[in-house]
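A protein chain is absent from this complex, but the other protein chains hold their places.
The letters A and B name the chains in turn, as written, and every chain counts its residues from 1.
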Amino acid sequence: MTSVDRSPRAGDGVASPARGSTPSPPVAQAGGPRRSRRRHDGWWPVLFVLPTMVGVVVFYLWPIVQTGYFSFTEWGAFGGQTWVGTENYVRLANDPDLGTAVVNTLVYTAIVLLGIPIAMVVASLLSRPGMRFTAFYRVLFFMPYVAMPTAVAMVWRLIFNGDFGILNWLLGLVGIDGPAWTSTPGFALVAVSVVGLWTSLGFAVIILSAGLRNIPPELYEAASLDGATAWRQFRSVTVPLLTPSVFFVTVITVINGFQLFDLLYALMGQANPAIQQTQSLVYLFYNEAFLRNDKGFAAAIAMVILLIVGAVTLLQFRMQRRWVTYA
Amino acid sequence: MPEATLTAGAPPAAGRTRARRTSRHGSNVWAHVLLATGGLVMVFPFVWQLLTSLSTNAQVMSVPPVFWPGELQWGNYAEVFAKLPFLQEFWVSVSITVVRTVGQLVLCSMAGYAFARMRFPLRGMLLALVLSILMVPSQVYLIPQYQIVNGLGWLNTVAGIAAPGIFSAFGTFLMMQFFRGVPDSLEEAARLDGANPFQVFVRVMLPLAGPSLGALTIITVLWSWNDLLWPLIVSTRAESMPLAAGIATFAGRTTTDYTVMMAASVLAMAPILLLFVVMQRRVIDGLAHSGLK
């Protein structure tokens, strides 16, 4: 994602000698030699972008606009809106479940983010010189990312089962009496987060491995010549040059973390005694919209999710200048 | 972290001393130990799933756990095939996935190319709009999208199942990132030969985009294969249920029969896992391109 606000591409400003041959777009004189190639794109961009834009507007943006409007209304069970002003937002602000959901979502995201340092270690190990079986290891780490969440949740429920699960049996060997993991408040969130981490770790490993591969070996040589220790090399070469990849993975992880729902639902189900203390923002939305049939209120929750994710993402892009280094 | 681990970031570099190299090789043992342990943890749930699917229910519920079921209960799989129209659902999943994937490959690469390499009014704003949809959870779109599809008269059609999913902000972004990195010289050479932008795109750019298109394919296939709710809601025919939904029905039907449920879930994941293992090099190379660079 980093390139989004990167400086202009290297090619910018290179005059294109090709302009004359562009087939008669109905637009625009070339302004001047410098940017002329771009100008000559004429109507072509429309052809390229229009299908996607139409789809995005119709199926995504318009629903968001609608949701924004609905958040100021009260819905009849099956449509029919009454304007209620900011009532839904006021109610939401006073709803203790919102705070719980925000905290849970943050905790989940934070735990899943712990996967990034782990992934860095794994990626470093994989790219060691002379390392063998790397393809095999990468398959092992990436498999959870590929697996079907509904199917995977079933086996995790068995593993986490308080009475018959293998996890508690293992804990029992060292004298710990484990809880009913997916049904006890507190533990349930940890259990869900661990599965979330397990699922997404492989993705981070792959991206970070690619990032490592792109670090020019000369930098290490230079550092070596300067007498830098291994630790020093890691700190002053590996880490800074890996930051763009880390940034990318972080942004993706955070966006996904804020959308926690499927995993929670599949692991816990809606009739779980711990669900209220464990619910995420999207669960809160789903519960209001589809179980309690309060779609105006649910729309307000959706807008809050959009605002939070938007703000966090923006903040990440702002902050990246402080820690992300581009080679 | 031991120091040996930390150096690991360094790719093989010329000019290292023999002594160092030897020490590195020595420490690879530790790397193998760590990776193998981690890999075991990662893969354990799959192993456990497979073992459970071949056990009896009594074994699943026994304490201490039974690690090896002894006599393998292949009958659990036979029961899945008897109760679940597996092949039919498999083909539904495949066809939905193919339509969505092809649609995304075409639309995302075109839009990504335009955003990366063309200049047009409002480009930045349009891009921001496209990317903003990533931030909204999909559940929010459910009812509006259904209403739109219904308004278009697309219920129960392939178009209806595919429609929202062939437009992808992530895919557009991914392709844009790739096209940004292509040197101008290639494009310009083609234009010099008189190619129009579309020809440039098809003849010059797309052939270069193989790995990124591969990454996009993988991500779309995964998402589509595992997507349950949308196909279920726009289609009202029992015979058009995809595998993910079929498994959910199966699991919802009984909570008792752990072993048969596990067999069903193994079968649901098997096609995609096999595909992955066979294609792993391309999958990983493709995804590696999706980062930056």
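Observations on the structure shown:
Assume a contact is a pair of C-beta atoms (placed from the backbone, for glycine too) under 8 Å apart; a residue touches a chain by one contact, two chains touch by 3 or more.
The working rule: contacts and distances are computed from a predicted model.
Selecting from "Lipid-transfer protein", "Zinc-finger", "Sarcosine oxidase subunit gamma" or "Sugar ABC transporter substrate-binding protein", the unshown chain of this assembly corresponds to "Sugar ABC transporter substrate-binding protein" (UniProt protein name). Considering the whole complex, the hidden chain is in touch with A, B. From the options B:V140, B:L232 or B:A263, the residue with contact to the unseen chain in the full assembly is B:L232. The chain not shown here is touched by just one of A:G76, A:G99, A:G172 or A:G310, and that residue is A:G76.
The chain omitted from view is touched by exactly one of A:N88, A:S127, A:S224 or A:N287, namely A:N287. Residues 57-58, 61, 63, 83, 142-143, 146-147, 150, 155, 228-229, 232-233, 236-238, 241, 245, 248-250, 252-256, 258 are the ones on subunit B that touch the missing chain. Touching the omitted chain from subunit A are residues 76-79, 157, 160-165, 179-184, 269-276, 287, 290-294.
Please note the rule applied: only the chains that are shown with their structure count from here on.
Chain centres here are Cα averages; for subunit A and subunit B they lie 14 Å apart. Residues 1, 3-16, 21, 24-25, 28, 31-32, 34-36, 38-40, 42-43, 45-46, 48-49, 52, 60-65, 107-108, 110-111, 113-115, 118-120, 123, 126-127, 129-141, 143-145, 148, 163-164, 166-167, 169, 172-173, 177, 180, 183-184, 188, 191-194, 196-198, 201, 222, 225-226, 228, 244, 247-248, 251, 258, 261-262, 264-266, 268-269, 272-273, 276-277, 280-281, 283-284, 287-293 of subunit B are the ones that touch subunit A when the two sit in their complex.
Note for the complex: subunit A touches subunit B at residues 1-4, 9-11, 14, 16-19, 21-23, 35, 37-39, 41, 44-49, 51-53, 55-56, 58-64, 66-67, 121-122, 124-133, 135, 137-152, 154-156, 158-159, 163-164, 166, 169, 198, 201-203, 206-207, 209-215, 217, 220-221, 224, 229-231, 233-234, 237-238, 242, 244-245, 248-249, 255, 258-259, 261, 282, 285-286, 289, 295, 302, 305-306, 309-310, 313.
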